[in-house]
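The complex appears here minus one protein chain, its other protein chains still in place.
Chain IDs A, B and C follow the sequence of writing; residue 1 opens each chain.
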Amino acid sequence: MIIIMKPHTPKEEILIQKQKLEREGFEVNLSQGENYCILGLIGDTTKIDESKIGANEYVEKILKVQQPYKLANRLFHPDNTVINVKGEKIGGNKIAIMAGPCSVESEEQIVEIARRVKKSGARFLRGGAFKPRTSPYSFQGLKTHGLELLKLARKETGLPIVTEIMTADMIDKFVEDVDVIQVGARNMQNFELLKELGKTRKPILLKRGLSATIEELLMSAEYIMSEGNENVILCERGIRTFENYTRNTLDLSAIPAIKKLSHLPVIVDPSHAAGLWWMVEPLSKAAIAVGADGLIIEVHNDPANAKCDGQQSIKPDKFHRLMEDIDALAQLGSREIYETINF
Amino acid sequence: MIIIMKPHTPKEEILIQKQKLEREGFEVNLSQGENYCILGLIGDTTKIDESKIGANEYVEKILKVQQPYKLANRLFHPDNTVINVKGEKIGGNKIAIMAGPCSVESEEQIVEIARRVKKSGARFLRGGAFKPRTSPYSFQGLKTHGLELLKLARKETGLPIVTEIMTADMIDKFVEDVDVIQVGARNMQNFELLKELGKTRKPILLKRGLSATIEELLMSAEYIMSEGNENVILCERGIRTFENYTRNTLDLSAIPAIKKLSHLPVIVDPSHAAGLWWMVEPLSKAAIAVGADGLIIEVHNDPANAKCDGQQSIKPDKFHRLMEDIDALAQLGSREIYETINF
Amino acid sequence: MIIIMKPHTPKEEILIQKQKLEREGFEVNLSQGENYCILGLIGDTTKIDESKIGANEYVEKILKVQQPYKLANRLFHPDNTVINVKGEKIGGNKIAIMAGPCSVESEEQIVEIARRVKKSGARFLRGGAFKPRTSPYSFQGLKTHGLELLKLARKETGLPIVTEIMTADMIDKFVEDVDVIQVGARNMQNFELLKELGKTRKPILLKRGLSATIEELLMSAEYIMSEGNENVILCERGIRTFENYTRNTLDLSAIPAIKKLSHLPVIVDPSHAAGLWWMVEPLSKAAIAVGADGLIIEVHNDPANAKCDGQQSIKPDKFHRLMEDIDALAQLGSREIYETINF
Partner (left out) sequence: MIIIMKPHTPKEEILIQKQKLEREGFEVNLSQGENYCILGLIGDTTKIDESKIGANEYVEKILKVQQPYKLANRLFHPDNTVINVKGEKIGGNKIAIMAGPCSVESEEQIVEIARRVKKSGARFLRGGAFKPRTSPYSFQGLKTHGLELLKLARKETGLPIVTEIMTADMIDKFVEDVDVIQVGARNMQNFELLKELGKTRKPILLKRGLSATIEELLMSAEYIMSEGNENVILCERGIRTFENYTRNTLDLSAIPAIKKLSHLPVIVDPSHAAGLWWMVEPLSKAAIAVGADGLIIEVHNDPANAKCDGQQSIKPDKFHRLMEDIDALAQLGSREIYETINF
């Protein structure tokens, strides 16, 4: 960490600041330039509270050298983390495809879709039981009944299930019923929820907040990991910009960036990013080409009558063709989609 | 609501869509232009789920005529809402000043600051007991002990207390202990928390999310109101933009915009918006000039040693002078700050 | 175009507005809802000035049905435009690769790089002679001497040259010397320059502005086309967001969006978007996978000593391997990179 003191700061104030930092256990390098005096801190600054230093009236600016996350940091964990979900791996050479409807609507719907997406190569079933909706008047999901239906679909197909949690009081139930617990974009900084999830050992699918920086996403992962749960899968799902042709702007540069900064696997949600079904195909391909470890895709057998987000769901046939295309793409990078070829 | 059908949509598809909407109880006006056919819906579209209509493959675009919120909408409630907190009013002619430290640190600290800000004209004491921090390694607040200290400060000064809630399981305690319950920016779309708060009758101070639109802020207010709690105070606290000289960009146009769209009171948080103590003064003045119903300001007796956000806190003396300046400003608009002049 | 009148607008005011619009040649559909009265305009609204209608005090909001651009609009030109530059086509099945240094520095440099990139499959040579720099103290390019060096490199390799124009007074020289004239992001709305370029018949490579919407990019293309020059190639090069790990956020959803809205070819600049050389490879692949018609890539033989933007340039060897990878990717979509295989 580098602390830039204001021009014309009295010498004694600089020394006071220096000694204060030394007392906190840092080695401090002092360097006087023409206009600015600079303090360079050596030591583990991960746990320093920047705002406390910034509160000194003589401090002009603070520049970070080291990333503020440790457990999620590739610097200290050079190898890729591979997460094992009931034998299915996320983060390795096989690309993890999660597919399913925005929300679980009925047994027939979820079982039918589960069968179809499995047949096409999906390795996880996604489906919302608890739905965060911007309007209180919109369908809020089947809730615990939805979880039961997901379990039925899992029983029928063997696909592990991925579904979103909204409150900490449901954690025990989710740990019991679910294979991957999703934290939605709007809860990415619901720190209490993250801490509680950190106490479990379940794989957590952590979505990037609507306007979260990559660093903030990794800090939210750090929240979970600092409580002992290292099974974190990151998910890029579009960020908010001034462009409004698409619902959000899918930030695909985030994939190589995250892979550089962290050892955690990262997947892409093309459905929520664009909010347009016909963009799912090109964005999925781009996500694989850029190096994502997986995709989470909305598939619905009857989008026009879906209870939510039908406009961004693709039909099973389209999904099937997409899987074929993506497998070819994956193979170019010595990766693959399909478990076996027997279907 | 206006539905634009894709060019060259078959006539029968347009009729199917029209009939479907009529069955849902809308009157539908059909208008055929040169390239586009348009369906205009008449009726209460607040509760329509846009994404369901957008899922139809022949729909090009949906344009909203009416705002999607009803209870928070000025159209249906022309008069300003004035919220009464133990006799102190928010939303009327008297400007509501809330002041206090970022976080409660000790009895001496909070009582001393409470006394000072009260003397200067503050009508509410703010102070964090539960602190949402981006790093798991940062100070997370004194929690329930912090609430006790706030109650002590209230007892000493009579100032109603405003503090942030982070989880629904604390609602009963907050209803018991606190006068205004704050929902932080990161929880603005924690819909489960909003719904539970809607079941109380406590005043809720709802902060705008880091990248929330004004409409989304009002939809979050609607969540609370739809459960029966109409005591919602909105708070503009800066939005995230590409500009990084300030921590966030204070959006002061949001104040007249919200006043046009809604009847709810709206206050401004200049401390968190800029993240710089020396900007609190000019931004506070601007907030009053633009028509805000109040301010929430971080005041600390020793910012350089504050446990959090010291760099954005002002000292009691500076706060005192600011109140005088703001009172003069308020009087220009036939408003006022001070209860009485006897201090 | 749809005009929403304010609630409680007097009937006569609505009729005045309606008649005014009818006098301007539109058919006007009037539809009275519960709260809002709506006027639907039928006719060519491309040339209507929205702000003139919005100036009426009874108008609440204006919603556009039709895109405001005509010549660039796919609705009126369903087939892809293919631009022919000295026999090299942009917009067809063959992917257009433009490569070269950020700025032309010397004869040896530009000729050497031109040879290398040609050998690897580039079909165009890019290189800046006039450089728009944020600092007046930075290297501003070799200017006309740079153009001469580009011509030498073209003579040596046969590669058509692409270079940026900064002022209208250079148009004659550029028409004479250059094969594709680039308009930089900062000049995307330099409307006078666009109009003058519209009077030539040279292919124009129009870069998206730093915070331009897709619609604005297409309107800038419309400026050029409305003067008679239909040879416009669009270029996505990253937009400005709050994320600052990368210099800009490459908006790859813009590619399918532009292809839907317009018939013009669109290419991607991964070098400027990220500003990081090691992201050029993954972003280039993603751009091809998402459907871009080409790439413009910075290649330098000695990035560490480049006169500008060395941190985003890749070396010729890396470029060569990238071309091979991209050709494989392109073939998956029945497209190709290489002219012939004889090298």
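Everything below uses one rule, namely that a residue touches a chain if its C-beta (ideal position, glycine included) is under 8 Å from a C-beta of that chain, and two chains touch if they have at least 3 such contacts.
As the structure is a prediction and not an experimental result, all values here were calculated from the model.
S.K.: Write out, one label after another, the shown chains that touch the chain missing from the document.
M.R.: Across the whole assembly, the hidden chain touches A, B, C.
S.K.: Which of these touches the unseen chain: C:Ser31, C:Asn190 or C:Asn231?
M.R.: C:Asn190
S.K.: Among B:Glu13, B:Glu227, B:Asp251 or B:Asp302, which one touches the chain that has been omitted from the display?
M.R.: Only one listed residue reaches the unshown chain, and that is B:Asp251.
S.K.: Given the full complex, what residues of chain C touch the hidden partner chain?
M.R.: Residues 46-47, 49, 51-52, 54-57, 59, 68, 132-139, 166-169, 186-187, 189-192, 195, 210-211, 216, 219, 222-223, 226-227, 240, 277, 303-313 of chain C touch the chain that is not shown.
S.K.: For chain A, enumerate the residues touching the unshown chain of the complex.
M.R.: 2, 4, 7, 29, 31-36, 38, 40, 42-44, 61, 63, 65-66, 75, 211, 240-242, 244
S.K.: Could you please point out the chain B residues that touch the chain left off the display?
M.R.: The missing chain touches chain B at positions 211, 213-215, 239, 241-246, 249-257, 260-261, 273-274, 278-279, 282-283, 285-291, 325, 328-329, 332.
The rule we apply is simple: only the chains that are shown with their structure count from here on.
S.K.: Which word fits the touch map of the chains here: line, ring, star, complete or other?
M.R.: Here the contact pattern is complete, since every chain touches every other one.
S.K.: Looking at chain B with chain C, do both copies bring the same residues to the contact (over half shared) or different ones?
M.R.: Looking at both copies, the contact residues mostly coincide.
S.K.: Could you state the distance in Å from the CA-based centre of chain A to that of chain B?
M.R.: Between these chains, centre-to-centre, one finds 27 Å.
S.K.: Send over the residues of chain B in touch with two or more other chains.
M.R.: If we look for residues of chain B contacting two or more partner chains, we find 211, 240.
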